[in-house]
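Every protein chain of the complex appears in place save one, which is left out.
Each chain gets a letter, A, B and C, in the order it is written, and its residues are counted from 1.
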Amino acid sequence: MPDQSAVKAALAAQKIETPSWAYGNSGTRFKVFAQQGVPRDPQEKLADAAQVHAFTGVAPTVALHIPWDRVDDYSALAKYAQDHGVKLGAINSNTFQDDDYKLGSICHPDAGVRRKALDHLLECVDIMDATGSRDLKLWFADGTNYPGQDDLRGRQDRLAEGLAEVYQRLGDGQRMLLEYKFFEPAFYATDVPDWGTAYAHCLKLGEKAQVVVDTGHHAPGTNIEFIVATLLRENKLGGFDFNSRFYADDDLMVGAADPFQLFRIMYEVVRGGGYTSDIAFMLDQCHNIEAKIPAIIRSVMNVQEATAKALLVDREALAVAQREGDVLEANAVLMDAYNTDVRPLLAEVREEMGLDPDPIAAYRRSGWQQHITAERVGGTQAGWGA
Amino acid sequence: MPDQSAVKAALAAQKIETPSWAYGNSGTRFKVFAQQGVPRDPQEKLADAAQVHAFTGVAPTVALHIPWDRVDDYSALAKYAQDHGVKLGAINSNTFQDDDYKLGSICHPDAGVRRKALDHLLECVDIMDATGSRDLKLWFADGTNYPGQDDLRGRQDRLAEGLAEVYQRLGDGQRMLLEYKFFEPAFYATDVPDWGTAYAHCLKLGEKAQVVVDTGHHAPGTNIEFIVATLLRENKLGGFDFNSRFYADDDLMVGAADPFQLFRIMYEVVRGGGYTSDIAFMLDQCHNIEAKIPAIIRSVMNVQEATAKALLVDREALAVAQREGDVLEANAVLMDAYNTDVRPLLAEVREEMGLDPDPIAAYRRSGWQQHITAERVGGTQAGWGA
Amino acid sequence: MPDQSAVKAALAAQKIETPSWAYGNSGTRFKVFAQQGVPRDPQEKLADAAQVHAFTGVAPTVALHIPWDRVDDYSALAKYAQDHGVKLGAINSNTFQDDDYKLGSICHPDAGVRRKALDHLLECVDIMDATGSRDLKLWFADGTNYPGQDDLRGRQDRLAEGLAEVYQRLGDGQRMLLEYKFFEPAFYATDVPDWGTAYAHCLKLGEKAQVVVDTGHHAPGTNIEFIVATLLRENKLGGFDFNSRFYADDDLMVGAADPFQLFRIMYEVVRGGGYTSDIAFMLDQCHNIEAKIPAIIRSVMNVQEATAKALLVDREALAVAQREGDVLEANAVLMDAYNTDVRPLLAEVREEMGLDPDPIAAYRRSGWQQHITAERVGGTQAGWGA
Partner (left out) sequence: MPDQSAVKAALAAQKIETPSWAYGNSGTRFKVFAQQGVPRDPQEKLADAAQVHAFTGVAPTVALHIPWDRVDDYSALAKYAQDHGVKLGAINSNTFQDDDYKLGSICHPDAGVRRKALDHLLECVDIMDATGSRDLKLWFADGTNYPGQDDLRGRQDRLAEGLAEVYQRLGDGQRMLLEYKFFEPAFYATDVPDWGTAYAHCLKLGEKAQVVVDTGHHAPGTNIEFIVATLLRENKLGGFDFNSRFYADDDLMVGAADPFQLFRIMYEVVRGGGYTSDIAFMLDQCHNIEAKIPAIIRSVMNVQEATAKALLVDREALAVAQREGDVLEANAVLMDAYNTDVRPLLAEVREEMGLDPDPIAAYRRSGWQQHITAERVGGTQAGWGA
């Protein structure tokens, strides 16, 4: 059995990055429902993220999205974050909300649009220099809606060329995290649709290029933990965008749709040595109908619970059963950890960290929600289009 | 072999309803790309729809969407349509874009919200009285994003109650078309997720309640033509919302993703006697990146081509092969019709109708696109949120 | 909070039917791997099933499959079961393993084959009379592999006609449970592919006809608990065939692939009043690579655990949160029950029933496996083709 104190130490050391955009409004193509108290600028997003960290103790960094979080002075923004107890994390590019990107960005048939997109990506690296961020997270909405619309292979050539230019610009200690997505917003072909495509590009780019796994970006039935295990084995797993899905890229709270899958993913992370490496554990969610800050707190807690269960797997007993080909016993060893109620253990970890054992209740008692509802009146709420 | 002149007569008599909203802007949750010349009011949508009918000859009616197409005087709107050579068609309700509907409309836990939604639906019947529309098309975005969020069964009770009230309001010759959808915008449970649910409700409501099949609203792998055949057998098929999908509810041009499936659907319509009945053939598409009017013309043509192939199936030869259990021959008879190039036949049909045999080319030559691009400057382009 | 003693009483009263065929060999189309000690006749299957009941206390009946379990004297077989502490349960028909059924059974284009299939179904009712079984479970492999192969609608007519004849034959207290399946072994169209089709047929047949939900028989992403809730609301849920799937009809141990889904299903059963009704909880699994008897014990335990969690849901608190539209709190109430480790509670229940708290360990200690491995030498092991 795993050593309890080691498990607790590992849990106390966990770091989960929350995304600035999850604090703003989001929705579906049908409707964006506004919520009270939503941030109106990057600073207010950071202030909310700081609350999540304050109550969970494991969410010390905040991912930015450019241009949604564009400011004049990134050093000042970093200072602002620090003053609130958090740090700036990954920089996320956006090459899908400008009218020029209707048919793509760095895969666009027109060289001028490609140049514009590349300049944006290079600007993101400039921002990384200013914020001290390690990771440039690239997700491309590029793709086509109709067969024949563009040349599938030609788009790969343009993609490779664009990525290479950005890769060259990366400084020491900086990484490129390339995200793949099965579909949406492109509905016929997506230019980076699967881990294989992302992996093939990263392999050619070099060590600083890594694949990021968004748990909502797969075809139905895909075994995500297999991909995690494989990318770890290939030293090409850069990080996660955590969220949940029942159907497509639903962007629900991580652990809400299939907590057993999340556990299996975290088990492969632990087993593959990824828990103590440079892998970035990030959330990427849309809280369309639920209160945003407590939803993010809950999401962080869900990742913690899955992690705790993964750490509790009796790996020696598992290895024995696997070696002996005892299918039922091997499965039982894994399920024993999953079926454990780890909430008391995590409550202990929090108390040892000087936190309230129940982050949701503590947040609710804190009055922050009432505070921001009262304070944040007027202005324009942040959202995907902000 | 089917009689060619009968096939041509059937094709000339086809009626495909185009939706007012397809002429306006649409997009994904990531971005709505605006297009030049997009209508700014219901009249301009009708004017565009009239172009589609002018060049195809088989798109004589236009579906309205309330409140997007709300006007003060529906008789005047009907007159406007008539003056342009088209008629008003089905009335589509909208209970998903008001802030009150965040957790549902007629299935909402709060009675006040349910009342508001019902009042809207009743208003739609009022509008039908004014426009002379036969069909009230109901699609509900109602559902839940998280397990436990609401009571699945209680929502069905509320749904049944609401539908019954609307049904009572229908006049003679009016119908309720209930649409189902697998998911989106709800990501855990949808209150009318499949044909079985729509069918069960319609059955209890009575003869005026019919199921509408949106070809993009099914789980992966669903055999849609089976549903069509079954609903026809049950006298519960009210109509279609045609579009295409590769993944989810992609709302691409009908026939663009799987023309063979469209043919199979149309074959079941013909075989089940649905072609000459009251079944409504409607488009429901989003032309996010392609030019809207020619995309709708193309869509109408795609339905025509699938219909032509379906009508060309040698049903006698098929019945013989089926009866004899000759799998390959039966399949070959069906494929023989599908593999036929029906474009020359449709060109003939158009010429006999006094139309240009090539509607796309004729539209391009007409100058309408240049006309609306020049004329429709200023104002607010119509869109889903308009 | 639910009353613990009531929960324990409910758990002690649970009844899960195990299928005779799960004790025999099974496999994929690629290979059937034989196991040692596998039963060679119906009696040996019953003896194994009696072990499952002896160690779990909640598996008192055994489903038979005709012709796999055909015997000369069913009264003697019932007596044999009783002597071993179990009873005979549902009778399952088989109209898919005779060469005549290549193109279907009661939907076959040839009247002679349909007659043969119907005679078999009527024989099954005769057997029910002899065994005292309540339920006739009908699953049809009927369908087509190629578009055009047969007439989709005509097959529905034949299906309705056949079911009606069998329905008429049912005696008082006997039921027909109609099972649907998304696909396999038919690969284009299946004649009862979804709950809607099964429901429509059962509705016309009458009260004795009920739908059975096999948890592995749905399209990817289908919300099964919604179907359960809907069928319960319609009084048309007859029972379950429990198993697990990651991809298609994988027939893995129930609860092995998505324990959270199983919990949600059981919650809807409890919420809809199905737990104390006549709903049949049956397993239908294939233990292709794992030891069969302990796999079935584990499966029974998995259903118990999901049931315990479902019974532990604080329904009052849930109703409050749902009524208030508190998405996060409502979800949290449900998850609180799911996250509870119910194994200690079930251990208590077992001890109060006079059973070993750990059925798997107790079975392993019992020596039964060694006994049957030694005894059951020679003869032909039972399997799907036996």
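The definition used in the following text is that a residue touches a chain if its C-beta (ideal position, glycine included) is under 8 Å from a C-beta of that chain, and two chains touch if they have at least 3 such contacts.
Note that the structure is a prediction, hence the values are computed from the model and not measured.
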The one residue from C:P67, C:G85 or C:P185 touching the chain left out of view is C:P185
Cross-chain touch to the chain not pictured, restricted to C:L178, C:A256, C:V313 or C:L355, is C:A256
Filtering A:D48, A:D69, A:D251 or A:E268 for touch with the omitted chain leaves A:E268
Sole touch to the unshown chain from A:F30, A:F182 or A:Y275: residue A:F182
It is residues of chain C that touch the chain not shown, namely 26-31, 33-34, 96-97, 99, 101-103, 141, 145-147, 182-185, 187-188, 220, 245-248, 250, 252-253, 256-257, 288-290, 384-385
The missing chain sits against chain B at residues 220-221, 223, 246-247, 256, 258-260, 289-291, 294-295, 298, 305, 327-328, 331-332, 338-341, 343, 360
Chain A residues touching the chain left out here are 103, 109-110, 145-154, 156-157, 182-183, 188-190, 193-197, 199-200, 203, 218-223, 225-227, 229-230, 232-234, 260, 264, 268, 271-272, 318-319, 321-325, 327-328, 330-335
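Note that in this section only the chains that are shown with their structure count from here on.
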Expected list for chain C, residues touching two or more other chains, is 220-221, 223, 260, 327-328, 331-332
